[in-house]
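A single protein chain has been omitted from the complex, and every remaining protein chain is retained in its original position.
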Amino acid sequence: MNTMSSFRDMIDAIAERGRRLIAPSPPAQKDAGAETLVLRCEELLSSKGEASGLALAQDILSGWARLNDQEQREFMCALLERFGAGAAHLGQAIKNYSENPNADTLSALHDAAEPRRQELIRRLNAAPQGTASLVRMREVLLHLLPSMPELAAVDADFAHLFASWFNRGFLQLRSIDWMTPAHILEKIIHYEAVHAIGDWNELRSRLAPPDRRCFAFFHPQLADEPLIFVEVALTRSIPDRIGTLLDDARAPIAPGDADTAVFYSISNCQQGLRGISFGNFLIKQVVEDLRREQPGLKNFVTLSPVPGFARWLKAATDETEVLEFDRLKAVLDGDGWSQDEALVLEVQPLLLRAAAQYFLNARTTDGRPVDPVARFHLGNGARLERLDFLGNVSARALRESHCLMVNYLYKLDDIERNHEAYAERGEVVASSDVRKWLSAQSFKKPAKPREKTHA
Amino acid sequence: MNTMSSFRDMIDAIAERGRRLIAPSPPAQKDAGAETLVLRCEELLSSKGEASGLALAQDILSGWARLNDQEQREFMCALLERFGAGAAHLGQAIKNYSENPNADTLSALHDAAEPRRQELIRRLNAAPQGTASLVRMREVLLHLLPSMPELAAVDADFAHLFASWFNRGFLQLRSIDWMTPAHILEKIIHYEAVHAIGDWNELRSRLAPPDRRCFAFFHPQLADEPLIFVEVALTRSIPDRIGTLLDDARAPIAPGDADTAVFYSISNCQQGLRGISFGNFLIKQVVEDLRREQPGLKNFVTLSPVPGFARWLKAATDETEVLEFDRLKAVLDGDGWSQDEALVLEVQPLLLRAAAQYFLNARTTDGRPVDPVARFHLGNGARLERLDFLGNVSARALRESHCLMVNYLYKLDDIERNHEAYAERGEVVASSDVRKWLSAQSFKKPAKPREKTHA
Amino acid sequence: MNTMSSFRDMIDAIAERGRRLIAPSPPAQKDAGAETLVLRCEELLSSKGEASGLALAQDILSGWARLNDQEQREFMCALLERFGAGAAHLGQAIKNYSENPNADTLSALHDAAEPRRQELIRRLNAAPQGTASLVRMREVLLHLLPSMPELAAVDADFAHLFASWFNRGFLQLRSIDWMTPAHILEKIIHYEAVHAIGDWNELRSRLAPPDRRCFAFFHPQLADEPLIFVEVALTRSIPDRIGTLLDDARAPIAPGDADTAVFYSISNCQQGLRGISFGNFLIKQVVEDLRREQPGLKNFVTLSPVPGFARWLKAATDETEVLEFDRLKAVLDGDGWSQDEALVLEVQPLLLRAAAQYFLNARTTDGRPVDPVARFHLGNGARLERLDFLGNVSARALRESHCLMVNYLYKLDDIERNHEAYAERGEVVASSDVRKWLSAQSFKKPAKPREKTHA
Partner (left out) sequence: MNTMSSFRDMIDAIAERGRRLIAPSPPAQKDAGAETLVLRCEELLSSKGEASGLALAQDILSGWARLNDQEQREFMCALLERFGAGAAHLGQAIKNYSENPNADTLSALHDAAEPRRQELIRRLNAAPQGTASLVRMREVLLHLLPSMPELAAVDADFAHLFASWFNRGFLQLRSIDWMTPAHILEKIIHYEAVHAIGDWNELRSRLAPPDRRCFAFFHPQLADEPLIFVEVALTRSIPDRIGTLLDDARAPIAPGDADTAVFYSISNCQQGLRGISFGNFLIKQVVEDLRREQPGLKNFVTLSPVPGFARWLKAATDETEVLEFDRLKAVLDGDGWSQDEALVLEVQPLLLRAAAQYFLNARTTDGRPVDPVARFHLGNGARLERLDFLGNVSARALRESHCLMVNYLYKLDDIERNHEAYAERGEVVASSDVRKWLSAQSFKKPAKPREKTHA
């Protein structure tokens, strides 16, 4: 830490000295907009001095942060149009290679085909806090992308460089608990994306009890900024309801008594790093760490939301009518079905059959499972283990998934096989407990499930 | 640290699981040579599973370490010939781009022009200790290069990736002193390349006294392996002899009494990182740190060897005869001139005039100064400050530089200007004290330099 | 930390082994009350084995924690009556010394005169968490003391040992800020005794801004338990109102712009350590640290409450009538004087004259200043610098001090002299600004103090 901060001071000092050498921006120009910055970018690309380069990079990044929305858009367009590969230069490289294909002409071709903005981004990255600034810049870029799809090429260059800078060899796993510094903890409150943390007391109940854990990835260039974190509960048996799990009044258990680790919330923190995947690795490392710490743990599961279910169901049609979608939707559309014992009993098999369709048979246009959370965990090699009817009765869950939650199971010995089944054959690996809801068997009315309705 | 080691354990564990999935190498094959490894490299490039990829990468790297010299050469040739860009694929990409030059075809062309070994090296890097293994691999490669110049293309790919992985944002400056862990200190003894450290007592005398400092760069992926280090002496005035500086019997001074910081030894530690430059940045950061710690410091200089001087002088001719090279060489060729007061007096002006020629006028075929140490410091923006006659009377220095040493001065406000003068115009920035030896003035016999000869 | 925890585990393990050797307490006896514990204390005093001693000590302490109030009282009485010095033994030691006064008989006399409970407390302290348990035991003892003054002798033994265990060489000063672990911060909220901290947001506003500091003393045996802490504000000029100082909406200043460090809250955390003084040393160390960090700081002052003023004033009589106490009390007794501009104007000189009497002339029966906060700071060598009329308008301050606050000034070069003036001559060192309220001068009606009433 000491090292890092003094390092930053030093870069600042070097940049400061360099600043005296670069042509001073007239005060009026300082905020003169995208065009000025673009010229400075050209200057940076042709700069040879280290200090003046640092100073320029710092100026460009802080200037960029002061641009208004329209100017930032213009800047992005300039990155696309004016910092691609040089056409003439590339043409010559192609010609040279075609006439004389060897290692040298190939290498020259490769260089010539690289968009100039890649080198630009690399040089900006050398500025103090450069990485953090570039992550914020890509945040804006991702925001523009839907309306300006042509910027995808620019984004690809950001993504390519970020993938290299944030490769997993540089990620640091840290345990987050009630002894973690407060300035980190307030970011956990801020970034929690699955089950919101209302205040510090709620945070304490997530971190302090002996049967709770939290882990986050950090990166040396974004000190004290978590990239992703996962919250874990140690339990006896696999839980089927988030309410019980997060109940403040529950009695914590001794960690040694737990047989199950439940990943009940995974949150990405940096929007600007979208597509740079950390979650897969985070879960696997946490599984290994927990196994070592608590040898009694047998199950590693999630308790996950099903964010796409309600939307899918709304649009789904049931041509065979055997699924009784109409009746199901009718009940679900009514108010308060989840408080009505009779309706609950009726809905349960219908909804679980529909959910099995959703997970196992439904596909997006590009052939993948519809549910984004499912895609994440299946892609990691997890197995869809159980459907948890009425797993989450919050308003949001009622709206998004008709209160459904699911467990994904991480079984280390199967992860690789599951991953390959999914990645190569698009197969959704699911337990027989889930798959049974596809079979004829499931269409019988279930016996009254006493324990659930009496709960 | 804890984090890192547990991380490594975890990668090991994941790789171990993956190992069960990759086709087992028959025991006989295990050390079956370069060809087997090359096939595994192809397998690694086409692998999709993360765990099996890790296991493969680990296998390849440890297999490679067991190859004999001939097999390692074969492996390098295979990297050149079989892991370049795919010609057909590239041809198609060129065609597509030429017919329809847009961001997508450009990006595809850029990808197609990238030698496949770049991705291979990236994947090998994911193995536990991957970076360290690849650094050692390049060490071998650099060793082969003089006799197999065609491998330069392979080396360029290593260098390109290393430059990215070892970019300065990741470097950590650490102070090395007598409180540093012994396993680091033994590496300082091992890697010291300028003034050898005989044993731990000598090391202690370089690190423990209050007027000594040492700083090194480290990298998170090569934990506890210094990349480069610099040894510093705090002195009153700029020293002109290494013997006095390193004299065990000298009385240390209080740091607050020093006005000069002398960088008297800079050693690169990792041969496999040749060409990835750290020294420039190291010196500047150390200057900034020392200035903050000891505001009384006014001069930041080196006391540097002149390793190319004797070789150059041997070959040099003096057509004008004004330089008296013949007389100079005659004396220097004799034994023991440096112990003979009369000869010393005679040699001094001749040798310093020759040295001024060597530094200021002599050039390599590509137009750069002949002395490699000069190139390093001038390239950093330092100024050639003073020629130190009889600065080092060791056998090696006598042989390499006729006992000459020099001081390079790092003046922060001039560094950038000096650097640009050197980088853009090839100018050697030198003090008037050095330049005077070029002028007619210098050809007069100097008055008997009492203090030197009586020393 | 690692060290400490493993150490504790180890003591636990040793005690556990010892437990098997001590006579098992029959389950019924386990909570059988004070008498059982007293017997175990005798056993502990005669025990020779280390492990069985540890186990006994641990048992006694945890048994003690389970006693009810009446039993704890009985236990304390037993400490007084049954663990004093042995009368017969002491009589013999007196006889031996009187007959033959030498170093040996003296030493034996010293030992014999030591109450046996001192050794008992020392042995209890060896148990895991022993120190913390004993601190809690003394908390109870202090609570009993007013109604059972004879226990003062027991308390003196606790105090004697605590003074030795908590001697300042063992205290660790730590800076508390927004990067401090949350489990420490929640104790800061809990222990704050002067200006209550409502929630984590309020805590953040005390710790995170660049012009705020907090420092605490810790002790290795009470890990993560602050002993005392002080909150500091960096300001321009000496503040006279706590409201402005703690205003959430204020704009923080750059630390380098501050000329004054204000100690606005000092809280002791461990009631069981009452009388073991840390505050004096804490303030001096913080002053030294801040001076080093911020050389621009010129004034080190408190902004302190005057908790005894209203009570004193109520009882005070003004025989000369020159002080107009009657009129003053009449106004202060009325409601809302502090909101009435005219009354404020009238009250100000009367109240400040009374305050000057309170601080400078009034004395307790044992000759010390009446105000406890004044005794603390004057005893530390501070000077009473200024009376701050309407410094705190909270309900509590209105009640305790008619809204008066004061500044004590810590001037390092005068601290020792001030301390000695106070300690040896009972002198209250005060600025002329305070002393003027004693003089005839002060009895003139002040001109309308515009800026205050218009504030």
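Should a chain be cited, it is by its letter among A, B and C, assigned in written order, with residues numbered from 1 in that chain.
By our rule, contacts are C-beta pairs under 8 Å (C-beta built on N, C-alpha and C of every residue); 3 or more make two chains touch, one makes a residue touch a chain.
Computed from a predicted model, the values in this text were never measured in an experiment.
Asks: Checking the contacts here: which visible chains does the omitted one touch?
Replies: Hidden chain contacts in the full assembly come out as B, C.
Asks: Touch as defined at the start, partner being the missing chain; which of C:362, C:415 or C:429 qualifies?
Replies: That would be C:415, which touches the missing chain.
Asks: Out of B:88, B:179, B:315 or B:342, which is the one that touches the chain we can't see?
Replies: Of the listed residues, the one touching the omitted chain is B:179.
Asks: Write down which of C:39, C:65, C:173 or C:393 is the residue touching the left-out chain.
Replies: Hidden-chain contact among the options goes to C:173.
Asks: In the full complex, which of C:66, C:82, C:110 or C:363 touches the chain missing from this view?
Replies: In the complete complex, the chain left out is touched by residue C:110.
Asks: Name, in rising order, the residues on chain C that touch the hidden chain in the full complex.
Replies: Looking at chain C, the ones touching the missing chain are residues 3-4, 6-7, 9-10, 13-14, 17-18, 21, 48-52, 80, 84-85, 87, 90, 94, 97-98, 101, 103-104, 106-107, 109-110, 113-115, 125-126, 130-131, 150, 152-153, 156, 164, 167-174, 220-221, 280, 284-285, 288-289, 412-413, 415-417, 419-420, 423-424.
Asks: Extract the touching residues of chain B with respect to the undisplayed chain.
Replies: 178-183, 185-186, 199-200, 204, 207-208
We take it that only the chains that are shown with their structure count from here on.
Asks: How is the touch graph of the chains shaped: line, ring, star, complete or other?
Replies: Drawn as a graph, the chains make an open path, so a line.
Asks: Per-chain C-alpha centres versus the global one: which chain is nearest?
Replies: A
Asks: Quick one: report the Å distance separating chain A from chain B, using the average Cα coordinate of each chain.
Replies: Each chain's C-alpha centroid was found; their separation is 40 Å.
Asks: What is the distance, in whole Å, between the centres of chain B and chain C, each centre taken as the mean of its C-alpha atoms?
Replies: Centre separation, chain B to chain C: 59 Å.
Asks: Please report how many Å separate the Cα centroid of chain A from that of chain C, as a whole number.
Replies: It comes to 50 Å between the two C-alpha centres.
Asks: What parts of chain C, by residue number, touch at least two of the other chains?
Replies: none
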